[in-house]
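Notes follow the structure.
Removed: one protein chain of the complex. Kept in place: all other protein chains.
After this line comes chain A, so read on.
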Amino acid sequence: MREKLEALQAEAIEKVQSSDNLQSLQDVRVAYLGKKGPITEVLRGMGKLSPEERPVIGELANKVREAIATALDNKKNLLEEAALNEQLQKEAIDVTLPGRPVKAGGPHLLTSIIEEVEDLFLGMGFEIKEGPEVETDYFNFEALNLPQDHPARDMQDSFYVTDHLLLRTQTSPVQARTMREYDGNKAIKMICPGIVYRRDTDDATHSHQFTQIEGLLVDKNVRMSDLKGVLLEFSRKLFGADREIRLRPSFFPFTEPSVEVDVTCKVCDGKGCNVCKHTGWIEILGAGMVHSNVLRMSGYDPEEYSGFAFGMGVERIAMLKYGVDDIRHFYTNDVRFLSQYHKA
């Protein structure tokens, strides 16, 4: 029997090796290891053996069985792998063809700047306020220390709707409204982005509609040095960590002292170039300490509270930061302009 088993093993393994597909391999498995196969038959005939021979032959039979099974498995793996490889080869595609485009939109450049500035000031603990664009003469002018007949009203010719309603010429009325809302007894830290309007003929540097962001901080003991500190922080975050700022005296009716704020030119690093008209500095903001009349009119006691305010033109910031050469681009919405500033 031993010889028979060994012959069966050799014969089966020979057949396994010569199989070239999974079906014929399965046939070999059935033929040799199936319930009706020769090995089962050998095992069935074990009863005729002597008790000494039985375990020996039994063990041998199992070994033969395992050897065949192992050979079958190995061969199966080989065949499957070959089949997979063949399939993969068939599935190959031209990876150099273009991909399926994903439609990508994006924000308007002014929105990007506004959100960037908002985030900087949110980080410094400011909140964001909004107000109406059709504003009363009171909030747009009078509450900001610009009474009727004040010469500074000439600085910003306005679009009037009625004798006392106009399209706001600045976002400052939101400051006056916020001071009112805060009842004259709470600290205020806010910025107000928004659209404003002035009687300008649209050209490369003027637009009858544009965007401002103003900020206001009112508290006890606010100092001009705080204004410098906050604006330096802001300028460095917006324009780069190595920027410097400087203040120049100016005039706004609602602040006193009033200043204009310059930042060192990014293009030439303050050395002087065409962009900064060879001064090394670029004007980015107007600012100042809130005028006592403004505080008083909005319910804050100037003896107790002081504050600073600042304002910037968003288009101007965008033009400086990205070198945009014509303010009308922001409102023409040419897709070739808009898509330049998308991160898509």
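In this text, a contact is a pair of C-beta atoms (placed from the backbone, for glycine too) under 8 Å apart; a residue touches a chain by one contact, two chains touch by 3 or more; residues count from 1.
Note that in this section contacts and distances are computed from a predicted model.
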Self-check item: Record-based protein name (UniProt) of the chain missing from this complex, from "Xylose import ATP-binding protein XylG", "SGNH/GDSL hydrolase family protein", "N-methylglutamate dehydrogenase subunit A" or "Phenylalanine--tRNA ligase beta subunit"
Solution: "Phenylalanine--tRNA ligase beta subunit"
Self-check item: Chain not shown: contacting residue from A:V56, A:L78 or A:V161
Solution: A:V161
Quiz item: Of the residues in chain A, which ones touch the absent chain?
Solution: 97-98, 100-108, 110-111, 115, 118, 121-128, 132-136, 149-152, 154-155, 159-162, 165, 167, 187, 189, 195, 197, 199, 201, 208-209, 217, 219-226, 228-230, 232-233, 246-251, 256-260, 289, 291-292, 306, 330-336, 338-339, 342
